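Structure in structure tokens, see below.
Note that one protein chain is taken out, while the other chains of the complex remain in position.
Right after this comes subunit A.
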Amino acid sequence: MKLLTLNFLTCAIKSCKSSPASFPLHPRDATLEIIESDLNLAFLRNILPRLMWSELCTITRELGLPALPETVPTGEDMVEKKEGEEEVASQTAKDLHRVLLETGIREGGLVCGNCGHEYKVLEGVGNFLLPGHLV
């Protein structure tokens, strides 16, 4: 499950959603995987404003990944300026593509900081179905 997904996931329990502690979910005993994909500069630039940056920094820190820049990169940070040539992805863009779109959780848990419920990730598929007593 690619890490970008975590930017749009929280606890499935309704009463948790109003609590700031339910976002982001916290990885537990996670095994990571890399699934390479083509870098799409326009796509990366377009989703930048939607990233919850400090929460993403928390997730990457908890996973032991290299630290993200302290503040969210700008659209300009994503491009290597080269006169008269097509736009080339900067190292920042490559790093971001690597961590958000190519790095994923293969096995492990995702824990709600509000209620403590752990959701399982198996073979890269996160399962958010709730057991009967929590519905």
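By definition in this document, a contact is a pair of C-beta atoms (placed from the backbone, for glycine too) under 8 Å apart; a residue touches a chain by one contact, two chains touch by 3 or more; residues count from 1.
As a working rule, contacts and distances are computed from a predicted model.
Not shown: a single chain whose UniProt protein name, out of "RAB20, member RAS oncogene family", "DNA primase", "S-adenosyl-L-methionine-dependent methyltransferase" or "Ubiquitin-related modifier 1", is "S-adenosyl-L-methionine-dependent methyltransferase". Checked against the full complex, the candidates A:I47, A:A89 or A:C115 give a single residue touching the omitted chain, namely A:I47. Although one chain is not shown, part of subunit A still touches it, namely residues 1-2, 4-5, 8-14, 17, 23, 37-38, 40, 42-43, 45-47, 49-50, 101, 119, 123-130, 135.
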